[in-house]
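Quick one: this structure, given as structure tokens, is what I'll be asking you about.
For this depiction, one protein chain was excluded, whereas all remaining protein chains were kept in their positions.
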Amino acid sequence: MNKSLMNAKDAELIVKSSVLKRRRKDKRLKFYGRSTIFIALSFLVFLFYSIFEKGIPGFFQYYVTLDVNLDQKRLDPKGDLSHESLYNGDGRGLVLEALYKVIKPKGRKEKKSAKKIISSNADVRIAKMILNDPSILGKTIPITFAVDDDIDSFLRGYIKRDTPESDRRINDKVINFVDILVKENKVIYKFSDYILTGSASRSPEIAGIKGALIGSILTLVVCFFLSFPLGVATAVYLEGFAPKNKITEIIEININNLAAVPSVVFGILGLAIFIGVFGMPRSIPLIGGMVLAIMTLPTIIISSRAAISAVPPSIKDAAYGVGASKLQTLMHHVIPLAIPGMLTGTIIGMARALGETAPLLMIGMVAFIVDIPNSIQEPATVLPVQIFMWADFAERMFINKTSSATIILLVFLILMNAIAVFLRNKLERRW
Amino acid sequence: MTLIYLILILLFISLCWFYLGNNSAKIIKTKSGRLHSLAHYYGLYVLLYSFLPSFFVFIIISVFDDLLFSFLINDYIPDNIKIEPDYNKTIILAQIQNLIDGINFGNPSDWIILASEKMQEWFKISTISNYCFSILVAIIGGYLGFKNIDQDFRSRNSVEKIVIFLLALSSVIAILTTIGIIFSVIFESLRFFAIIPASEFLFGLTWNPQFEGAERAGSGQEGLASYGSVPLFVGTLLISFIAICIAVPVGLYSAIYLSEYSSKKERSFFKPLLEILAGIPTVVYGFFAALTVAPMLRSGGSLLGLDVASESALAAGFVMGIMIIPFVSSLSDDVINAVPQSLRDAGYALGSTKNEVILKVILPAALPGIIGSIILAVSRAIGETMIVVMAAGLAANLSFNPLDAVTTVTAQIVTILVGDQEFESAKTLSAFALALTLIVITLILNFYALYIVKKYREQYE
Partner (left out) sequence: MEMNEDKKDFKTNTVGDIFSDNPKIVSRNVSVYYNDKKAISDVSLDIGSKEIISLIGPSGCGKSTFLRCFNRMNDTIDGCKVEGKIFLDNENIYDEMIDVVPLRAKVGMVFQKPNPFPKSIYDNVAYGPRIHGLVDNKKDMDNIVEMSLKNAGLWDEVKDRLDSPGTGLSGGQQQRLCIARAIAVSPEIILMDEPCSALDPIATAKIEELLQTLANDYSIVIVTHSMQQAARVSQRTAYFHLGELVEVGYTKHIFTNPTDIKTQNYITGRIG
């Protein structure tokens, strides 16, 4: 009966003869798998490296220390120390005089090119110092000023001395002056005053992310207060009360599909409905938060439902057993146990919302906004949009600042995800 | 800002009603010795009766007064302005609003000043009536609820009914969102197709949108703007294809390694690391693509004698590929793990090596699920926006060459709709038509992928 099957001994010989080759194939597949993981991770490392390599220097910048004579009359023409009077004062002139004392330019032409060295923001800096401490008026004190971004780039070596003068953004005279400043030990390299506390500006040396960061926080707050209650309520309804019928089914399919809609579409929704139909103003965190809330809602609903359904039925049965109603059972027993899971999903959703750019572009949060927003109804921009805008600017220093802003964004994201992981690991009970 | 105080007032009134309801229920209990529900349910019942209707009134008034006023303001706009060719009500409303806010550009015409004064007056009326009405409703509503309290009243059941109704209401938001998306996109698209025939949009080979003004300025020629979306879809597919070419092999092999070869420790180390790739914001990828990858490809290309555009499809596709690696790898990993152990056992018991079990047993069994995960990744790539906006550029070239600059559907939507736009022009409307096709494509892909994955799960459950 067994005749037509191969003899066991012959089969054994065939198998043994090929086994080495097959083992080699096995090793090869394992090697491929390992290499692809290595490749994927090296992309990650490369990405982080290229951002940090440019971003860390972005947190620092060059300053010049000058002994400025804080002449009361020129700084405070009205003499009442009011904002208006101080901002009309001739701070810039005094700073330039202090500069000329060090570099000693000859003639008007040289003076004109020397003006370029100090950031245009110098007078604002002096005005602020005086507002803080009016007693310094009339004294001569050393003050540090940010240098102009071209000088900064030169000091960092991005603008090279041996490039022909006509191809350089700064001419030989200015380089000469900078050399004098360096020789006199007036130039220092330190942590930037502006990157964290400045707001949007066209001059890279004084541009910072404060406005965008506050815009991001306001937007996220709106997003959270809309999406968390709505998402949890929807999840509770669908898990606890919804009858199994066509309508519920449609709602569920709907939620799954919304999770797959490209984010840019939510921007279109915001533009057409909130701005187009309801006539709400553009660029405000309120609308940004609403759009992001709609975008985050499916994530929160899906993870909250998972958290609720993970609570074992025995706990519900115990509550029903002592005569609690359905709502009481959910409110007193199920939801408290499901909260860590819900929060985890919410934080992950919020982290995604924090990094989202495209829908906010559509509702106008891309506007160039210098003022730091105070409420959800004032025009604002957000961190990722700020990155997007800065990435478009040509100045060398903006590349560093963009990378620094990216680092800050990534730090926030990592923080949020770490909290989510912590919640999942520490608070979530396993049954 | 004053509206926030109103909400606080409404909350305060309803809290007072809670206190009253709670107390009167307690009194009934001490008097008659029995009460259907716990006392605080009576308080809650009165609170809900007071707050919900007043809040509803508040929302209605504060949302719809703007709409009403912008309609009423029509009477104050002179007829000769209305018939002007570039008449745009949005701009006029903005001018009026600016005047109210005290922002002044130049000298506004008299009728604008008049309109804005009228508008301010109306706003005052609306705010006052908002206060009056909603506070009145809060008090009356609370009183009506309060009257219902007696010892046999089933307050707990009523409160639960209201709460469940509110929960159900919130689940409708998801539906409303979808309806909102579909309507906003379909209506504007229909207006677009009334100007530009659908056949031109779907099959035209040139994409060159222009504002009406620019069209007219272009020496009076008709048809200067053209809305053939084929180059955009070709660009989208080209970039997605490049992304998939990177993400699928890397993601799939990683998934195979993680699920079949790696030790538990290795897996718990590598898997989260890979998932970081999915958590990085797309704008960061876009910046990385434009700043680092594109110049690298360009200089690399010139070494090989290739002319790589500074905004090439390759750079965008490459970075997008990196971004979607984790989508392919985690979904494939799930799918591979869902293949029952018994099939692996059968393979090993017949003397298969690991790679034979993987290639000849697991992958064929997991294939539908893997295809599903790839389709989801494709739909993700098609809808991705920031990377292409920043790295792929806006030149609508009809090209299959990955070294050329191309543009995509999403990039065009963003460029057209960012900034001020006239809602009436074909250019603006074309973005909605693009969005409509984008939604249709991604939804079909998503439906199909979920269907496949579901079918596949059922097979092994």
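The letters A and B name the chains in turn, as written, and every chain counts its residues from 1.
By definition in this document, a residue touches a chain if its C-beta (ideal position, glycine included) is under 8 Å from a C-beta of that chain, and two chains touch if they have at least 3 such contacts.
Nothing here was measured: the structure is a model prediction, and the numbers come from that model.
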| query | Relative to the complete complex, which of the depicted chains are touched by the chain excluded from display? | reply | A, B
| message | Given that one chain is not shown, which residue among A:6, A:45 or A:277 touches it? | response | A:6
| Any idea which of A:23, A:109, A:161 or A:202 touches the chain not displayed? | A:23
| field | Positions on subunit B contacted by the hidden chain, ascending | value | 264, 340, 342-353, 356, 360-361, 364-365, 459
| At which residues does subunit A meet the chain that is not included here? | 1-2, 4-8, 10-12, 14-16, 18-19, 22-23
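Please note the rule applied: only the chains that are shown with their structure count from here on.
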| task | Between subunit A and subunit B, tell me the centre distance in angstrom, where each centre is the average of that chain's C-alpha atoms. | result | 20
| request: Going by the contact rule at the top, pick out the subunit A residues touching subunit B in the complex. | output: 15, 22-23, 25-26, 28-30, 32-37, 39-41, 43-44, 47, 50-51, 54, 229-230, 233-234, 236-238, 240-242, 250-251, 254-258, 260-269, 271-273, 276-279, 281, 294, 297-298, 301, 325-327, 351-352, 354-358, 361-362, 364, 366, 375, 384-385, 387-388, 391, 399, 402-403, 406, 409-410, 413, 417
| query | Touching subunit A in the complex: which residues of subunit B? | reply | 1, 63, 66-67, 70, 93, 97, 156, 160, 163-164, 166-168, 170-175, 177-178, 180-181, 184-185, 188, 249-251, 253-254, 256-258, 260-261, 270, 273-274, 276-277, 279-288, 290-292, 322, 325, 329, 351, 353-356, 358-359, 376, 379, 382-386, 389-390, 410, 413-414, 417-419, 423, 431-432, 435, 438-439, 442-443, 446-447, 450
